[in-house]
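Just one protein chain is left out here, and the rest sit where they should.
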Amino acid sequence: MTTWGVVASCWGLDPVAVAGCLAAAVAWVAAGRHGRGSARVRPLPFALAVAVLVLALLSPIGQLAEGYLFSAHMLQHLLLVLVVPPLALLGLEPILSARPNPRAARVVLRPVVAWGLGVGAMWLWHERTLCDAAAQNALVHRVQELSLLTMGTAFWWPILGPREGARLPPLGGVLYLFTACTACTVLGILITFAPVRVCSVFAHPVDRLGVMPLVRDGWGLTPERDQQVGGLLMWVPACLVYGVGILAVLARVFRDAEPDATATGSVTMTTTTEEVR
Amino acid sequence: MIAGPGAPAFDPHSPQARVLATLFTQTLVVCGVIGLLVTALVLTCVVRFRASKRPAEPPQTHGHRGLEVTWTAIPLAIVIGLFALAARAMAAADPPADRDPDVVVVGHQWWWEARYASGAVTANEIHIPIGTPVLVRVESADVVHDFWVPQLGRKVDAVPGHPTSIWLQADDPGEYGGACAEYCGAQHAWMRTLVVAQPAAEFAAWEAHSRERAPEATTDLAAYGEQEFRTKTCSVCHAVAGQNAPSSTAPDLTHFASRTTIGAGVMRNDAASLARWLRDPQTIKPGSHMPDLNLTEDEVTDLTAYLETLR
Partner (left out) sequence: MSTAAPPIGHAGSPSAPHAAHAEHGPFAWIATVDHKRIGILYLVTALFFFSVGGIEALVIRLQLARPNATLVTAEAYNQLFTMHGTTMIFLVVMPALSGFANYLVPLMIGARDMAFPRLNAMSYWLLPFGGALLHFSVMTGGAPAGGWFSYAPLTETPFSSTPGTDYWILALLVLGIGSVATAINLIATVLTLRAPGMTMGRVPLFVWMTFVTSILVILAIPVLNAAIVLLFVDRQLDAHVFLASGGGNTLLWQHFFWTFGHPEVYILALPAFGMISEIIPVFSRKPIFGRAFVAASAVAIAILSFGVWAHHMFAVGLGRAADLFFVMGSMLIAVPTGVKIFNWIATMWGGSIRFTTAMLFAAAFLIEFVVGGLSGITFAVAPIDWQMTDTYYVVAHFHYVIFGGTAFALLGAVYYWFPKISGRLLSESLGKWNFWLMVLGFNLTFFVQHFLGVLGMPRRVYTYPDLPYWGALNMISTVGAFLMGLASLLLVVNVAWSLRRGKVAGDNPWDAWTLEWLTTSPPPHDNFAEVPAITGTRPLYDLARARAGAGAGAERVLDKGAVAVWTFIASETGFFLILILAYVFFDVTGTKSGPRAASVLDVTKTGAFTACLFASSFTLWLSERAEHRKDHAGVARWLAVTILLGGVFLVGQGSEYLGLFQRGMGVATNLFATTFFTLTGFHGLHVTVGLFALMIVFGLARGGDFRRRPSSLLRAVGLYWHFVDVVWLFVFSIVYLRAHV
């Protein structure tokens, strides 16, 4: 099979993705019916979120993530934690800000817990047993996808949550993202330079789709190099996403610097001692 | 000593080096255009916006979002373009090693040891046949060195405990100068190297000759010299095939007289220089591991005569 063949034919029907798209459609319709004034879905980030979700779960990335390539798994992992949730939060902000958080979510959305979930999503699923199980067992894989989306959403909530007052203040936000980036970097470095397999399954994939010859010879991805690429994905691009987040947070710092700027919603450095802690 | 025409980095003599030179030129053009643009903008400001021609308080502009996006996006696009070029060049200029090496080159403080798969051994001068890629494994015996022959391709570090490989290839016969490029101690400056590219038949002859033992001494002087080579402890470090055991402590001298330089480039290899070198190596290459043996003039003459027979 050629590379284009893979791109054209290796698409699967992932229930999580289908459910996600359905939910997106419902959200869109609901917002359209009840939305008054600003309470509408923001189309661009919302559509991007759905597109990335489809890309991560249905496209060849999703297919190869299931037992074939560690690097594909990592790409999927990162898209689900770092790309889909922030885009979805941005897209849904007008609707979400109109209603209070569900009571159960309040604990989860505390910054410390959310940080733990976001970073935990990175580390937990790369524990060897879990990683192997997710790559081999379809059900575990579904659980993994769902949990990544959930944990990712929780992680981004203190930064991009719908109500501005409830977000972390800028300095806290920068710290929140920077420490998460550091935690990811360490994991990325460990995976990149680890002399042992992180997920042993990917060393000898069961070739359901008949693409292994292409992967090994055409793309030159030996199991070692595959893991290296996976580690590097976690290390460099993941950190770039956190970096973009940091820049977005900083943009708020500079919003009202000038005297002639409009004074509405003045955001100053209201960081408190507790938040720095 | 080895005068390449023009700048070696832009005078490629192998497919690999050509890829590098092309990429370098392309990148320099891109960078040059940007550099000229910035310089022109600054100079325009200098000329057009001098206080003497302007109001005391010019319009107080604070920024422009569109401009910011533009000058973020354009460099980003350029960078992505350069990345694509770099990725392609990396694959072309430095293909992965897929077999056993033809030559193992070992960096020592301050000389290069070269061991061929065929058994030939030499130092500081690496012979290769033209037109065929030769796989070189680069190792280090002590500290970090770097093997670099700019006209033939990339440089690669010689790291202790971390062998690396490069492909060495030359299109045309000739001598290509190189040097150790990673600082490696006192005599880093004189750790030069020479790649001698020869037509296949010539190379085969050289390789066959190199595997032969050293010729017998024919003159009296040389015979004395051969004896002194042993008694003056030269042979403890320097191997001469057929006379003592192989050694990696110092350059193999079996075919010493056929080489171009002494002391990894510090001087030309002729009888007069050799005599000077034997007399006082520590003045010529201070700090090198070749000791001053306090030889008498006679001993120097004998040893020179002997070493000159090692062709």
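Points worth noting:
Residue numbering begins at 1 within each chain, and the chains themselves are lettered A and B in the order written.
Heads up, the rule we're going with is that contacts are C-beta pairs under 8 Å (C-beta built on N, C-alpha and C of every residue); 3 or more make two chains touch, one makes a residue touch a chain.
What you see is a predicted model, and the numbers here were worked out from it, not measured in a lab.
The chain not displayed here makes contact, within the full complex, with A, B.
Here the missing chain is touched by one residue of B:116, B:148, B:167 or B:277, and it is B:148. Seen across the whole complex, the unshown chain contacts subunit B at 1-4, 7-10, 19-20, 23-24, 27-28, 31-32, 34-35, 38-39, 41-42, 45-46, 49-51, 54-64, 67-68, 71-72, 75-76, 79, 82-83, 85-87, 89-91, 93-94, 96, 109, 142-144, 146, 148, 150, 153-157, 159-162, 164-165, 177-189, 192, 265, 286-287. Where subunit A meets the chain that is not shown, the touching residues are 170-171, 174, 178, 181, 185-186, 189-190, 192-196, 225, 228-229, 232, 235-236, 239-240, 242-243, 246-247, 250-251, 253-261, 263, 266, 268-273, 276-277.
Note that in this section only the chains that are shown with their structure count from here on.
Separation between the centroids of subunit A and subunit B, computed from CA atoms only, is 47 Å.
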